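Everything below concerns the one structure shown next.
One protein chain omitted, others in place.
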Amino acid sequence: MSHFYTDVDHFALLPAILLAFFGCAVFLFDFLLGERSRRWQLALVLPGLAMTGWHLWKQGQIAPFTAFHGAITIDAFGLFFNWLFLLTAALVALISYRYLEIEEEHQGEYYGLVLMAQAGAYFLAVGTELITIFVGLETMSLSFYVLVGFLRRSRRSNEAALKYLILGAFSSGILAYGFSILYGIAGSTYLSDIAMAVAARPAFDPLTVLAILTVSAGILFKISAAPFHMWAPDAYEGAPTAVTAYLAVGSKIASLALLLRLFLGPLGTAREAWEPLLILAAIASLTVGNLAAVTQTNAKRLLAYSSIAHAGYLLLGLVAGNATGLQGIAIYTGAYVFMTIGAFLVLMAVHGEEIEDLNGFARRHPGYAVPMVVFLLSLAGLPPTAGFLGKYYIFLALIESGRYVLALVGAAYVAVALFYYFRLVRSMFLLPAIEVERPQASSLGLRVALGATGLVTLGAGIYPEPFLQLAMRSLLK
Amino acid sequence: MNLEALFFYAFTTLALGGATLAITRRSAVHAAISLMVSLLGVAGLYLLLNAEFLFVAQIILYIGGILLLFLFVIMLVNLDAGRGLRQFHQRWPLGAAVTVIAGVAFAILWSRAVLPPAQTMPDVGNVELVADTLLQDYLVPFEVVSLLLLVAVVGSVLLARKRA
Amino acid sequence: MHYVAVSLAMLLIGTAGLLTRRNIVIILMSIELILNAVNINLVAFSRHHGNAAGQVFAIFVIAVAVAEAAVGLGILLALFRNRETVQVDEVDLLKW
Partner (left out) sequence: MPWLTALLALPLVGLIVLLAIPGTARNAVRMWANAVLLGGLALALPLWQAFDRAASGYQFVDRMPWIPTLGAQFLLGIDGISLLLVLLTSLLGPIAALASWNAIEERTKEFYAMLLLLQFGMLGLFLSLDLLLFFVFFEVVLVPMYFLIGIWGGERRLYAAIKFFLYTLAGSVVLLLGIIALYWQGGLQLAQPTFEIAELLKLQLPLDAQRWLFWAFFVGFAIKVPMVPFHTWLPDAHTEAPTAGSVLLAGVLLKMGTYGFVRISLPLFPEAAREAAPILAVLSIVAILYGALISLMQQDWKRLVAYSSVSHMGFCTLGLAALNSNGIAGSVLQQINHGISTSLLFLLVGYIYERRHTRQIADFGGLAIGMPRFAFVFAVAVFSSAGLPLLNGFIGEFTILQGAFIVNRAWAAFAVFGIVLGAAYLLWLYQRTMLGDVRNEANRGLPDLSLREWATVLPLLLLALAIGVYPKPWFAVLERPVLDIAGRLAR
C-alpha cells in the first residue's frame, strides 16, 4: 500500500467500508433478484452489522490511534458512539421487517439506506477533520431524507421528507458556513490545528463567536433542540414509524457526537462564549418540548416533542462541563437508545399513531403494554429504570458545578414529562377499547427487539453497575 | 480603479443581483435563470481568486448539472400554473426579521474580525495543487463522498420512479 | 476582505428566500445560494491562507449541493405524483 493509504488508515476505515459494502450488497441483491431478495435482506444486514461490530471491537483493542494524517481519530469516545449506532441500526433493522410488509413498501433500498446512514454517522463519531465530518454528516442526513419519504404513496410521508430535507439542508448550509469560518481562523480543516488557532485568540473573539453561532445553530438543528426544532414533529409524524425511531435515536446521537467533538475539542477553550448559548437552548428545549408534548393527540408527535426535551437534558450535561456531566451524557444516550426504540416499537405493534388507538391495548396485549410502561417511566426518568440514571448523572453534574437553578428546572420538567407520558399509559390501561382488534404488526424481530430493549431499560435501572462501568470507560478521555 | 476591482464589482453585482432576483421572481423559470446569472457571477469571483478549477467546476456542475435538473423538474410539474397564488407564506415578516437580525449581528462581528496573517499560494498550477491536496490530505472525504452520491442516486431514483 | 461581505450578503439572501417563499423549487434554489455563500468564503480563505484546503472543501460542498438538489427534487416529484392536480405552491410546508 502507498503512503497515502497505510494499513492503519485501512484499519480505521474498515467499519465504514463494511457498512458501505453490505449496503451496496443489499442494493444489488434487490436490483438483481427483485421480489425474491426479501428474505435475504435481513440475512445480509445483520451479519454486516455483526462484522462491523467485530472490527469495532478490534479497533477498541488498540485505540486510541489516528489515521489519514489526523483526519480520523479512533478513540474511546468515537467507539462508544459507534457501538450505539450499531445497536440502533440492528434494532431498527429488526423492527422494520414486518412493518414494511404491512405498508407494502418492502424494498431492499430501505436496509441499504439504513446501513449508509450508519456509515455516514461513523465519520461523525471518529472524524477529526471538517470536510470528513461534513461529508459524513451529509451522507447520513441524505439517507434519512430518503428514509423519511420512504412511503412514497403517503402524502404525509412525502411532505415530511420535503420539509425535513429543506430545513436539514438549510442547517447543513449554516453549519458549512460555520466550518468555513473555522477554516478561516485556522487555515486548516484539521480539528487539532483549529483547536490551537482558537485557543490563541482572545476571549469573545468576533470570529470565534461567529463560528460558534453558526456551528451551534447547525448542530442544534440536527439534534432537534429548540429554537431549531420545528422540523422534528412533522418529520417524526410523517415518517414511517420504524424510521421515526431511527431518526429520533440514530440521527440525534450522531449529531450529539459531533456537538461534543467540536465543543469539547477545538471550541473547548471558548467555553465562556458558547455556554450561555447552550444554556438558553437547553432551557428552551426543555420548555418547548415538554409543554408542547402535553397537548398532542398523536403519539408520534408526542414522542417527537419529548425528544426535543431530551435534547435539552443532553445539552445540560454539556453545560455542566465536568466529568460527571460527560458520564451523564454517555449514560443518558445509552439509555435513550433502548427506551426510545422500545417506545416506538410498541407503537408499531399497535399499528396506530393516535393516542386513542392505544385505548384498551393492555387488555389485549399485556406483553407489549407492560414493557411500554417501563419505557415511558424511563423516558420520564423514574427509577428503577435506565432513564433515571441518565437524569441522575445530569442533575449530579449540575449540582457539582453549582448550577442549582438549572438542576431545579430540569427536575421540575420530569413531573410534566410524566404527565404526558402517562397519557399513553392511561389509554392503554385505564380506558376501554373503542374498536375492534387492529392488525398487529408483530413479528419475531419485533419481539426480539422488544425483549432486548425492555431488559436493558429495566435491567440497567435495577442493577446499573455494569452499564455505568461501560459508560465511564467510554467518555473519559 | 484597477481592472481587478472592476471585475470584482461586476461579478459581485451579477452574483448578488441574480440571487436577489432568484428569490423574488414569481415565476420559477425566471428564478432559475436569475440563479444561473448569480452562479456565473460566483464563478467569476472564483476566477478572480485564482481558483480556476472551481471556476470550471462551478460552470459545469452547477450551471450544467443542477440548474438543468431544476429546469427539468419545473417543466415536469408545470409550476407556472400556480403563478396567481400567494408567493410568500403568511409568516414571511418573521422570516425576514430573523434574516435582518442575523444579518446585522453577523455584519458587526465580521467588521471586527481579525484574520491571521495572509500567506502566499505555492507556485504550482491551481489544478495540480487542488489535485494534490485532494488526494493526499483529503482522501477520506473523497472516498466518503462516493457514498453520498450513491445515496443520492439510489434515493432520487427510488422516490421519483413510478409506482410499482 | 470584500469577498467575505459578498458571501455574507449571499447567505442572507438565501436565508431570506428560504424563510419567506412558499414555492418549494425556489426554496431549494435558496439552499443553493447558501451553499454558494459558503463556497465564496472557502475559496477566499483558501487564497488568504495560501493552501488549497478551502478549494477542496468547496468541491465537496458542490457535491453535497448536487446530492441535496437531486434528492430534494426526487421527493418533490413523488409528492407531485400523490397530489397530481394540486399546485406545488400550495404545499405550505414551512409553517412553524
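Order as written gives the chain letters A, B and C; numbering starts at 1 within each chain.
Just so it is clear, a residue touches a chain if its C-beta (ideal position, glycine included) is under 8 Å from a C-beta of that chain, and two chains touch if they have at least 3 such contacts.
Just so you know, these numbers come straight off a predicted model, no measurement behind them.
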| item | value |
| --- | --- |
| Touch partners, limited to displayed chains, of the chain removed from view | A |
| Of A:258, A:414 or A:449, the one touching the omitted chain in the full complex | A:414 |
| Residues belonging to chain A that touch the chain removed from view | 373, 377, 382-384, 392, 395-396, 399-400, 404, 407-408, 411-412, 414-415, 418-419, 422, 426, 429-430, 463-465, 468-469, 472 |
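Going forward, only the chains that are shown with their structure count from here on.
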| item | value |
| --- | --- |
| Highest-count interface - the chain pair sharing the most C-beta contacts | B-C |
| CA centroid of chain A to CA centroid of chain C, Å | 25 |
| Numbers and ranges of chain C residues touching at least 2 other chains | 11, 14-15, 18, 28, 45, 48-51, 53, 56, 60, 63-64, 67-68, 71, 74-76, 78, 81, 94, 96 |
| Residue numbers of chain B (touch at least two other chains) | 106, 110, 115-116, 119, 137-138, 141, 145, 148, 151-152, 155, 158-159, 163 |
| Sites on chain B touched by chain A in the complex | 105-106, 108-110, 112-116, 119, 135-141, 143-145, 147-148, 150-152, 154-155, 158-159, 163 |
| Of all residues in chain C, those that touch chain A in their complex | 7, 11, 14-15, 18, 24, 27-28, 31, 34-35, 37-38, 41-42, 45, 48-51, 53-54, 56-57, 60-61, 63-64, 67-68, 71-72, 74-76, 78-79, 81-83, 91, 93-94, 96 |
| Residue numbers on chain B that touch chain C, as the complex places them | 8, 12, 15-16, 19-20, 22-23, 25, 28, 31-32, 35, 38-39, 42, 45-46, 49-51, 53-54, 57-58, 61-62, 65-66, 69-70, 73-74, 76-77, 79, 81-82, 85-92, 94-96, 98-99, 102-103, 106-107, 110, 115-116, 118-122, 126, 129-130, 132-134, 137-138, 141, 145, 148-149, 151-153, 155-160, 162-163 |
